[in-house]
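Note that this complex is displayed minus one protein chain, with the remaining chains in position.
Then we have chain A:
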Amino acid sequence: MPAQKDRWFPSFSFLLFCAYFIPMLGSTSLLQELSPQEYFSGLQAGRASLAYFSPNVSPGAQPFLEQIENSVEALQDYGISVVKVNCPKEDVSRYCGKENAVRKAYLFRGNMLIREFPTDALFDVNSIVANVLFALLFNEVKYVETLTDLQNIENALKGKSNMVFAYVPATGTAEHRAVMEVAFVYGTVHQFVLTTEATLLKDASSDEPDASSARLLFCHCQQATDVAQPCRKTPMEQDLTVLNIHRHLKLMGAPLVTEVAEDPEKVSTVHLQLGLPLVFILSQKETYEADRRTAEFLAWQLLGKAGVALLSRDLVDLNVLLRSNVALKTPDEGVPIKYLVLEDTDEVITLVEDKSKVEQIQEEENEDEEDDDEKENDNQDVQDDQVVEAVSRDKKRELPLEQILTLTEETFHSAVLKAAQTVVLFYASWEAVSLVVLQTYVEVANHLKGVQGVLLSRVNCWDWPGVCTAENVTQFPTIKIYKKGEQPLTYNGMWGTEELTSFIMLSRVSCPLKLMTIDEAEGYLRGELPSELSSYHHTSVLGVFSTATSKAKEAFVEAGSILSGHVTMGMYFEDDALALSRKYAVSPPALLLARSGDRSVEGITLSKHSAQDIVQTIRYRLLDTFPEITVQNLPRYLQLRKPFLILFSDGDIGQLESKEMLKLAKGTPQRAFVPCWLNLKNTPVGRGVLKAYFASVPSLPVLVWVNLHAGGQVFKFPSEQSITQTNVLSWLEKLRAGLEIPSSTLSEEDWKPPLPAYDFLQMMDTTAPEFTLPTPYRHGDGDGQEQQQPEGSEEKATGREETPEEAGLKAEKVQSPGRDLRGTAPRLAGREKQAKRHSEL
């Protein structure tokens, strides 16, 4: 019952179902099996059927039968039924009785025999469908064998209808089937012409045809007005499948240029629906005619690859640069329209044809807005150095340099002797980093206004290179502090206002400061310094030496000169130094560290006695156990070259977390890692760090482990756990065991050149061979090249006069409408390729 119902109302799902089960079920099939009588009586007028008369199931016909069975569903789509007619043994009628009937299949329309097929022509589904449709569509699909036939058809169609010309290497192939299937639908719209002769193809398409693969061309004969001219042809680039041909014909049928008067974002055309880009030519009233021509020209070039629309700027309010003349809309959802400034239609074509280039050109165009839009030079001439760009954007502002004394070759030497302390900034007025520091220096000067005995001055090494060389300034900028009777001190800290101010102030006191009495020493440890220094100093370092440790003392003095300006250092080496060392439980030589705001004094016994070691020790001890990391202090902790455990927080961290983290930090032996926290309010760039780690800022606070110097993995402490010492420790344990998956890994990419340079060598080689730098081994190339050279130069000489061919080409270029985008709106005229030259003002 259901089988019968399905016979009359074939349902796709059932077909699928069957197709799936047929091989397994084997015996059941869609093939109708009828007796001759049943068959012939059931034939309906106009309905096609394919019949196979089987006197008996002969073994030879078995594979054919299988193929026929398989093609049932395909043929059914075209309303063709397939029937196996079982001839009774005694039947000797027209079809059953024939000797060779079993070798044939018969196609009927109604009860009229259309064609009989030898079974070996129906070797598979493709051939069955192709041949059956071919037979049925005898009028719709003309088969041609000679060029004359083809031309006759073409000429006959001119001005009337379009032609679809297909070449297949053989009939009965998949391509043949595809053409036939499409012809079944479009046969009444276009004239289909089929051939198996490769020679016809040669004539029809310009490029080198490949006889082994099928080709399809759409011939625009309907619009052909000139009888003498062949119809314009658009080859299909893709393989011949039903879907591709269908798509191609749809595209050919679409209007050549769509005129658009609405927001291009809302526009949708056949092209976009078929997954092709749409190119807008932005037009204006004034240039409409030219733009229309350009659009049409372009549309022909892009036929089958992209759609072209003419968008009138006068009708649509576009929020884009007036210069833009082309827009590109891609079928991808959500991709905004790109507005471009192009000069030639060729560029549009490359844009469409080379997807990879699209991105490139678009980026270029977007970023190109400020410069001269010579595409070949990318963005090479756009400043991408943030410091240089910032400085040049600020160049019109005059710096208030009144506080700073300008020194010259003549005044330098007297000036550095005048004040107790002369600070000199050596810079070059054209160099960006110098100018940044000069601004900072101005701020420092404001801070230090009124401080006695400090003279801020500057030397422009671009004016006075002699002074700079004499003072051994090899880098810009350099700041040196000159004190009477002392070696100048070179600033080696951060180029920031606070840091520099603090350095200048702290370097005023001698370093180390010799303390005379034990009271002075104690006072020093309490932070009793000249009042003007109080705001600059953080930690006091007191060296305690016995008389026997003179070597360590010398090293300490040397260390003092290195750390001068960064740390306040004092030393005490009177006889009663021992009392001091006993009080703080250290044995001399030793250091006593007193942090401001922290009452405790830390004692360190010096084990190594070289100045470098002392410097190292002091620097190390100055680091906090659980610091707030900032732009300013990060480098000091980076130098430990240890992993970082950073608690990111928006504002101050909670007391609990702070306490737990401090516990953790204090419990960490030998700084195996750097526990720290980052306040996004103080260091907003921390947000950028988080985004780099997690793509977006996670909920805060967040604890992160970063293997900065080994592998670069970033791990995030699970947010559901609370930040306690134990939780963190066990998490760290898991990290160490490799049980956690990193959230991200820091790029270990090298810092490559951001953009290419002008390749002048190549330019010389290509544009002006006479300038070419010959390779040193040209000699080896023999005389052949040498002889060729004059020839080449001759060519060059005659090249100035146009050969007739060239002239023709040129003329064609001029004639061909809209080849040059320069004519389009907004006008690009006047943008000469010619380089600007400064001899003309």
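To be clear about the criterion, a contact is a pair of C-beta atoms (placed from the backbone, for glycine too) under 8 Å apart; a residue touches a chain by one contact, two chains touch by 3 or more; residues count from 1.
In this text, contacts and distances are computed from a predicted model.
> As a check of understanding, state which of "Cytochrome b-c1 complex subunit 7", "Prefoldin subunit 3", "FAD-dependent oxidoreductase domain-containing protein 2" or "Transcription initiation factor IIA subunit 2" is the UniProt name of the chain not shown.
"FAD-dependent oxidoreductase domain-containing protein 2"
> Which one touches the absent chain: A:L147, A:V509 or A:V697?
The single option touching the absent chain is A:V697.
> May I ask which residue of A:E33, A:D384 or A:E528 touches the chain that does not appear here?
A:D384
> Give the residue, chosen from A:A121, A:L533 or A:L634, that touches the chain omitted from the document.
Of all options in A:A121, A:L533 or A:L634, contact with the hidden chain holds for A:L634.
> Which residues does chain A use to touch the chain missing from this display?
Touching the missing chain: residues 363, 366-367, 369-370, 372, 374, 377, 379-394, 408-409, 428, 430-433, 436-437, 439-440, 443, 461-466, 474-476, 492-497, 499, 631-632, 634-636, 638-639, 644, 646, 683-689, 691-693, 695-697, 706, 708-709, 712, 714, 742, 744-761, 763-764, 768, 770-771, 773-779, 834-840.
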